[in-house]
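Excluded from the complex is one protein chain; the other protein chains are retained at their positions.
Here is subunit A:
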């Protein structure tokens, strides 16, 4: 299998090198590693990568240049897998990304996640495979903001919900929570039923359904 070609954008040199090492170690091919949003656009145009990993905050303005570049790239090519790394949870960042294209092949993760290298590489692979990956902290914020229907969920079901939003399969959730896959299936069914969501028919679909539901009314509270 051809390795996935990655364009990496991160302005911190050490972290950029670390990420490049991580990607190579996990079988990705780093086509270009750049330090600002302009270079990111140019590199994507030049290398036509199979995955873009970008820091949200980059020169010259050090606000959300990376994210805006990512959204732009997704608008030009909705099939381009993009993972944005953010310093803190910002629901509007996650929303901008999820709203770009059809909401598939995108990821929004906190930067600190990269140090759990295997999980991070796994998340990248899921995005490349067409999945949607959202940081558990984003889900936690959304859950906190949507009280009413979520209060009906048991703590275990909320854990399952957070992992579902991360785009994990039932098997992966079972491994994470150290329970059987059948138990997970039961929890997932309960979650979907309690949130009035259509029954499970594919991982990315249910991620989108869960996120759309969570963002529905409560997500705009921070405005």
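Operating definition for what follows: contacts are C-beta pairs under 8 Å (C-beta built on N, C-alpha and C of every residue); 3 or more make two chains touch, one makes a residue touch a chain; residues count from 1.
To be clear about the criterion, contacts and distances are computed from a predicted model.
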Query - Record-based protein name (UniProt) of the chain missing from this complex, from "Spermidine/putrescine import ATP-binding protein PotA", "Aspartyl/glutamyl-tRNA(Asn/Gln) amidotransferase subunit C", "ABC transporter" or "histidine kinase" - result: "histidine kinase"
Report summary line: The listed residue (A:54, A:141 or A:170) that touches the chain absent from the view is A:141
**Report entry** Among A:25, A:75 or A:152, residue touching the chain not depicted
**Finding:** A:25
Report task. Write down which of A:90, A:122 or A:181 is the residue touching the left-out chain. Result -> A:90
Query raised in the report: Of the residues A:29, A:112 or A:176, which one touches the chain left out of the display?
Result: A:112
Requested in this report: Could you list which residues of subunit A touch the chain missing from the display?
Outcome: 12, 14-15, 17-19, 21-22, 25, 57, 63-64, 87-92, 111-112, 114-117, 140-141, 144-145, 147, 221-223
